[in-house]
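One protein chain omitted, others in place.
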Amino acid sequence: MSSIDREWLIRRILLVAAMVVVVGLAMVVYFVAKESLPAFREAGPANLFSATWSPRDGRYGMLVFLVGTLTTAAGGLLLGTPLALSLALFLTQVAPRRSRALFARGVEILAGIPSIVLGWLGFTVLVPWIRKLSGSSGSGILAASIILAVMVMPTITAISKDALEAVPASYAQASLAVGATRWQTIWRVLLPAARPGILAAVILGMGRAVGETMAVAMVIGPASVFPTSLTTPTHTLTTKILMEMGESTGVQRSSLFAMGLVLLLLAMALVLLVRRVSRGREAYKVVE
Amino acid sequence: MRIMERATGMEEGKAGLRAGNDVPVERPAQRSGARPVSRRREGEMAEVAAKARRRAFLADRMARLGIWSLSALALSVVALVLGVILWNGLGTALSPSFLFGKPEAMREGGGIWPMVVSSFYLAALTLLMVIPLGVGAAVYMSEYAGEGRLTRLVRFGADSLSAVPSVVFGIFGMVVFVIYLDLGYSLLAGALTLTLLNLPTVMRSAEEAIRSVPVSLREAALALGCTRWETVKKAVLPVAMPGITTGAILCVGRIVGESAAVIYTVGLFVRKVPWSPLRPAAPMAANIWHMYTEGALVPDWFRVASGEAAFLLLLVLILNLAARSVAAAVRKRMGYRV
Partner (left out) sequence: MTAKKTVFAVVAVAMLLLLAAGCGGGGGGAGEEEKPELSGTLNLSGSTTVLPLAQEAAEMFMDENPEVTVNVQGGGSSVGISNVAEGVVDIGNSSRDLKEEEKNLGLVDHKIALDVIAVIAHKDVPVENLTKDQVKAIFTGKITNWKEVGGPDQAIRVVIRDEASGTREMFDEKALGKEKPVAGAIECNSNGIVRQTVSSTPYSIGYISLGYLDNSVKALKYEGVTANKENAVNKTYPLSRYLHMFTKGEATGLAKAFIDFVLSERFQNEVVAKEYIPMTQV
């Protein structure tokens, strides 16, 4: 085969490799949607999005779990974002230069900890601790939020760090040259300039929090009811799917797939959101 | 000008800032049509400026303190996590009877050897599929693709796939590989699922490695008469290989730690070391979940689970270290960033 033919063939093969992600995504959406059809047909959207989950009575409402997902994710972000941003600022602005690599390594390690190991830690240490402090069962939204905060922190830190480092040095230099303090520079110049990137980091962190399964499963209770406080058990979409898929048949199983579909759509929506937010990255270009 | 104003809060005391320094005060610049500023006004402005300055310093100090303490908190969390897990389980994890022992379903004294083998076996199978696909895709995206709609589609696909929750991958894998393709609960089904799960990250790291190869190398190869593929094969890929290797090692870490996608495709518990990729296996991450649920029949389930968690963590740490050393060693040797 002449080298030109070979080039043509190789290009096509590589294109196929690149398309695998697209085809894969399509397949995931297709099969999850297909498996969830019986639920939509027999239970109907009104039932599926209602607030009662009681398969014995034919009620398959996922609202409880949706609320669980959103509250634990929000809690995780609330606790984790300030820590992550501080860490990012620390690593780029405040830490002594020599130790920056060391601390960055620490964050990297945290990113690599398997979620089940973190969940085990939550179950063996965090939940008993919360129980001792509050006298409740210890599991629930508070525990899940803390665990999620630990999980999303590396993500938000890494991306925010990139965003902060991408701000041209001249901005900070100009600011300091006019007599601004370090903090004024950070607060009024750097952070606004890096805002699109930081926003993207937080949204990606949210994606991570929404999709987290194992770590939350070991500290969330579980119980298929709305939580009445931060320390009463509940469920999230992911944990419900995890714990019940193996045991369900028929419409119940199909409604679990419907929950999976909701998660899928949520994930893709977040990706689109990140793109829209990052488009503003060019906002603070300065003619040098 | 706007930046400077915002930075120093000059809206509050324009001339005052200069007055706040220990520099002889000059008369502030005359605004057009304004009266000359009296000495009393100057003093007031200086006071306002000094206050602003003090406030700024106080804020700076507090912010610095806040950043240091929050960061210390964040970093101590890392130490805490590592410390507690390893403290509780390392003793068990490193004892040979545990590590190489056979698991028990009803009695005490079980080990985790089949689980360890399962994890590595799964990682090997997955890498076999995900590395060629990922590198191939990365080569296409960085060397062949334009900026057109196809590229954007591929990027969207990769980003979306990486945002999908792992449990959704698990139920997808169960429906398609375990049931539809009739592979049953098997390492192969798990490997196929994990390939899809890890493809975006491998693509990304391979692309980074490839893009960091200097253009001059490509140009040299082309100048010598290489076709595009020959350039890639002989000039670009060998140089990018260490970066790709780092990405592969990190990928192993992710595979070994993956639980939700594995539970529904590979299995939770086996007694024997798995030999065939078509039979169920029990990677460590899935087995820990099993110990938390059904495995709790065994009297020493807590010890087994703690030991397994500690071993898994140790493994991930070692892999992390290995990936970093490869990157560092190559960086030293070659002088470019990988």
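Going by the order they are written in, the chains are A and B; count residues from 1 in each one.
Going forward, contacts are C-beta pairs under 8 Å (C-beta built on N, C-alpha and C of every residue); 3 or more make two chains touch, one makes a residue touch a chain.
Just so we're clear, the structure is a prediction, and the values are computed from it rather than from any experiment.
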### Task
Out of B:173, B:200, B:243 or B:280, point to the residue that touches the absent chain in the complete complex.
B:280
### Message
Using the touch definition from the top, which of B:58, B:105 or B:128 touches the missing chain?
### Response
B:105
### Residues from chain A at the interface with the omitted partner, ascending
54-56, 123, 127-128, 131, 135-139, 221-225, 233, 243-244, 246-249, 252
### Summary
Against the hidden chain, chain B presents residues 105-107, 184-185, 267-269, 271-272, 279-280, 292-299, 301
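What we mean here is this: only the chains that are shown with their structure count from here on.
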### Task
Averaging only over C-alpha atoms, locate the centres of chain A and chain B and give their separation in whole Å.
13
### Summary
Per the touch rule, the chain A residues reaching chain B in their complex are 3-4, 6-7, 10-11, 13-15, 17-22, 24-25, 27-28, 31-32, 35, 82-84, 86-87, 89-91, 93-95, 103, 105-110, 112-118, 120-121, 123-125, 150, 153, 157, 171, 174-175, 178-189, 204, 207, 210-214, 217-218, 238, 241-242, 245-246, 256-257, 260, 263-264, 267-268, 270-271, 274-275
### Task
State the interface residues of chain B toward chain A in the complex, per the touch definition above.
3-4, 6-9, 17, 56-57, 59-60, 62-64, 66-68, 70-71, 73-75, 77-79, 81-82, 84-85, 88, 132-134, 136-137, 139-141, 144-145, 153-154, 156-161, 163-172, 174-176, 196, 199-200, 203, 227-230, 250, 253-254, 256-260, 263-264, 285, 288-289, 292, 305-306, 309, 312-313, 316-317, 319-320, 324
